[in-house]
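The excerpt is restricted to a subset of chains, each kept in its original location.
Per-chain numbering from 1; labels A, B and C assigned in written order.
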Amino acid sequence: MAQKPLDVLHSSLESPVLVGLKGGKEYRGTLKGYDIHMNVVLQNADELKEGNAVRRLGLVIIRGDNVVFISP
Amino acid sequence: MAQKPLDVLHSSLESPVLVGLKGGKEYRGTLKGYDIHMNVVLQNADELKEGNAVRRLGLVIIRGDNVVFISP
Amino acid sequence: MAQKPLDVLHSSLESPVLVGLKGGKEYRGTLKGYDIHMNVVLQNADELKEGNAVRRLGLVIIRGDNVVFISP
């Protein structure tokens, strides 16, 4: 059975996800929410560069149009 | 329970937020308002470069389509 | 009470504003009008580079999708 992208996102609520953005930045945190634009809310989020945490952002809203991928 | 991105934004009204934009600029200020496009109004806003305030803008409207993240 | 971005813009009519665009150009002038796309009309507008006026444009319509911020 096919898995709709937003359904997969829904299944990832409360789980750790990796969010890749245009330009190469990545964020890792616990997915707390999302909407149909793929705006997402992460908790305990770290900003990563080349896989390493370079800044702790804590709670963060990421605007969907920057998102390249979300990996649960 | 899931937290919709705009609900998290709403909960941050009157609180300090960090707003990251495309291109790397960041703004820090008190969130005074927002709309569904993630246009936001900041009060006592500073423009930051690499974490340091480089300009005081005071009251500022930021257009949502430039926003990468908003961190309460 | 929350301040909607367009309400703040409305309150700034006839007042001087600083408009920052994608790519870094900025314009300073008196806000004479706007619409829901954040297209704005400035009067006595100067184009700025690094804070200095480099060109007088007078009356100018700025297309909203270039706007990064508007600061009253």
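The working rule: contacts are C-beta pairs under 8 Å (C-beta built on N, C-alpha and C of every residue); 3 or more make two chains touch, one makes a residue touch a chain.
Model, not experiment: these values are computed from the prediction.
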Subunit number of the complete homomer, 3 shown here: 7
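Methods note: only the chains that are shown with their structure count from here on.
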Rounded Å distance between subunit A and subunit B, as computed from the means of their C-alpha atoms: 18
Chain centre separation in whole Å, for subunit C relative to subunit A (CA means): 33
Shared-contact residues (touching 2 or more other chains) in subunit A: none
Residue ranges of subunit B touching subunit A (in the complex, touch as defined): 2-9, 18, 22, 38, 64-65, 67-72
Contacting residues of subunit A [partner subunit B, same complex]: 13, 21-23, 25, 27, 32-35, 39-41, 45, 57-63, 65-66
